[in-house]
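All protein chains but one are shown in place.
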Amino acid sequence: MAERQGSIGWQAWRRIGRKAGVVVLTAALAAGLTACGTDTGGGTAEGAKKSVELLNVSYDPTRELYAAYNQAFASYWKEKTGQNVTVQQSHGGSGTQARSVIDGLEADVVTLALAYDIDAIQGAGQLAQGWQSKLKDNSSPYTSTIVFLVRKGNPKGIRDWNDLVKPGVSVVTPNPKTSGGARWNYLAAWGYALKANGNDEAKAKQFIEALFKNVPVLDSGARGATTTFTERSIGDVLLAWENEAYLALKELGADKLEIVNPSVSILAEPPVAVVDKVVDKRGTREVAQAYLEYLYTEEGQTIAAQNYYRPRLASVADKFAKQFPKIELFTIDEVFGGWAKAQKTHFAENGVFDQIYKPK
Amino acid sequence: MASIALGPAAESRETPAHLNEPAWVRVLLIGLAVLFLTLILLVPLAAVFAEAFKKGAAVYLQSLTSKDALAAIRLTLAVAAIAVPLNVLFGVSAAWAVTKFRFRGKQLFLTLTDLPFAVSPVIAGLVFILLFGSRGWLGPFLAEHDLKIVFALPGIVLSTLFVTFPFVARELIPLMEAQGKDEEEAAVSLGAGGWRVFFRVTLPGIKWGLLYGIILCNARAMGEFGAVSVVSGHIRGRTNTLPLHVEILYNEYQFAAAFAAASLLVLLALVTLAVKSFVEWRHRRHADALAARERQGALREEAAWR
Partner (left out) sequence: MRNTSKRLLPGFGLTMGFSLLYLSLLVLIPLSAVFLKAATLSWDQFWQTVLNPRVLASFRLTFLTSLGAAAVNAVFGLLVAWVLVRYRFPGRRFLDGLIDIPFALPTAVAGIALTTLYADSGWIGALFAPLGIKLAYTPIGITIALVFIGLPFVVRTVQPVLQELDHSFEEASACLGASRTRTLWKVVLPELLPALLTGFALAFARGLGEYGSVVFISGNMPMKTEIAPLLIMTKLEQFDYAGATAIAAVLLVLSFLLLFVINGLQRRANRVQRQA
């Protein structure tokens, strides 16, 4: 009886089951094969190999930059050594990316938003000490700064930092706790407040408090904040990297937005580094080193400038002078005594940023 | 209680008037349900498709056939193909153990099974980093043998398994509970073996639930974002699944392409549902009224036997 009850439907089921089994097996096999294929790149004896692979672990706003730069470097390297180099890209929040590298993501080079994140990788033993002095200019081949993005015509008349704390002005910035870019925003504002108030820390804190009172939404990442500002029409001004502001203008409409340069801002230095442990294991040190050094050449600098990063090389900087208006810039070392200290005072547990949101 | 293994539609076609609500109540309930689904489901979906086709069908197709998109689709399918069958196996065996037997700690077992639902996806990914990451418990061992788990396919599969862990079990347990075990016991007392009982008696009764479970598990396996994002490493064309690909595109301000990739996931889910409807339809075609009456007769016989 039991047989009869299920027999009709069950036969169809079994047929389907058999087919599904085949599909599953094939797929699993295919997946296994691709997985095996994954590890074959970038072998040990690099010189003898015809092709080599690098993994560049980077943060969000550099996608366009490295998409262009990787091609340029590949043809340069091919010409120089006859070797084909493919650069794999991984992008994400700067801190998240640093964590992935610490936890075993095999990055040959890291190009992150803050030195603090690379310090953390070094702290985990993946990088030799003193990484920041291995390349020129604090290992930051390009720089950027923090500017304001406002709606076309600048309806709220925002000209400088002190306009941001006015009542009725709504400021969009991501959460400094989760976004590297937002930390630059915060530090730029703090630096301005110190300068405007004769280095009075208490006044600077008041300023920052007033500023964050005007923030309606704290997105978790920089690009999320840009979308909130442009697509959801929230806020009167967006604090953003200069390169991100230009990109937003280009991608999302120069007819709706415009950039305002504040009187003073921070010199953001996104650093790059070779991950010693990985390149030694994979035997890719030579090409990884060349990859980063090429960033400092005329061509590398031009690509950076074309992607709205401020070049270091004077000749390229002159060519793009129109694109990058002169803003008085201070460095994090000058005002905050380096990242480690800034991080500890401002963003760590119960730091200044947390105190802003302490219930009173 | 016999499980009448007819398709749902056939069942209610025969609903007699006294077992139905008055017409106005039906219309009201349908209206309410439709309104709710519209606000919560339909409009967001429409928004996804509207965005996807904003720049025209050409851009839509182009964004789906780009090299990275295809790699992401392949990876997503591979992950689902490994994760879903394993979880089905677990789901069926757990449901059998839980509903056919009494044992101490059943409630604990059930609760532990549910737990992955409550675990934040961030943590679901993080646990595997804590285990297999280079500073994790097994990190040194894996590094020594050059085995890659996290930031490679195995890690993505593991976190997907974790996230979709309870689906099939959870779908089957209430259903098998409701059906009791009288039929199986009858079959066993008639001398049928365990596998035979399962395939011939239990499975026909739970197949819709099982199918739902598989569909849900599969949908979630393909759509999982948070946990996979933690263990993937985001390497383009390598370890990016379709949901991660969506995020990348979105972050590149390619909104149309991002939503196109997202709409593909919606379509995949709809395809699995089409398969379900097809199976349902075939099944109904075979199971005519005669067979139904025969079954009833057989059941009565069986009852008499006991």
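Just so it is clear, A and B label the chains in written order, and each chain counts residues from 1 on its own.
Here, a contact is a pair of C-beta atoms (placed from the backbone, for glycine too) under 8 Å apart; a residue touches a chain by one contact, two chains touch by 3 or more.
Keep in mind that what you see is a predicted model, and the values were worked out from it rather than measured.
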> Which shown chains does the chain we cannot see touch?
Replying inline: A, B
> Per the definition of touch given earlier, which of B:Ile30, B:Ala143 or B:Leu190 contacts the omitted chain?
Replying inline: B:Ile30
> Of the residues listed, A:Glu106, A:Asp219 or A:Asp236, which one is in contact with the missing chain?
Replying inline: A:Asp219
>> Touching residues of chain B against the unshown chain: what are they?
In response: 1-4, 8-9, 11-13, 15, 18-22, 26, 29-30, 32-34, 36-37, 39-45, 47-48, 51, 86, 89-90, 93-94, 96-97, 100-103, 106-124, 126-128, 130-131, 136-137, 158, 161-162, 165-166, 170-171, 173-175, 177-181, 184-185, 188-189, 193-194, 197-198, 205, 208-209, 212, 215-216, 219-220, 222-226, 242-243, 246-247, 250, 258-259, 262, 265-266, 268-270, 272-274, 277
> Of the residues in chain A, which ones touch the absent chain?
Replying inline: 93, 95-96, 98-99, 102, 120, 175, 177-178, 216-220, 224, 227, 231-234, 343, 347-349, 354, 357-359
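Just so we're on the same page, only the chains that are shown with their structure count from here on.
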>> On a C-alpha centroid basis, what's the spacing between chain A and chain B, in Å?
In response: 36
>> Quick check on the complex: what are the chain A residues that touch chain B?
In response: 1-10, 12-13, 16, 23-24, 27-28, 30-31, 34-35, 38-39, 55, 57, 60, 63-64, 88-92, 97, 100, 102-106, 124, 221, 223, 227, 231, 247-248, 251-252
> Which residues of chain B touch chain A in the complex?
Replying inline: 5, 74-75, 77-79, 81-82, 85, 129, 132-136, 139, 143, 146, 148, 150-154, 183, 187, 190, 192, 197, 199-201, 203-204, 207, 233-238, 248, 250-253, 255, 279, 282-283, 286-287, 291, 294-295, 298-299, 301-302
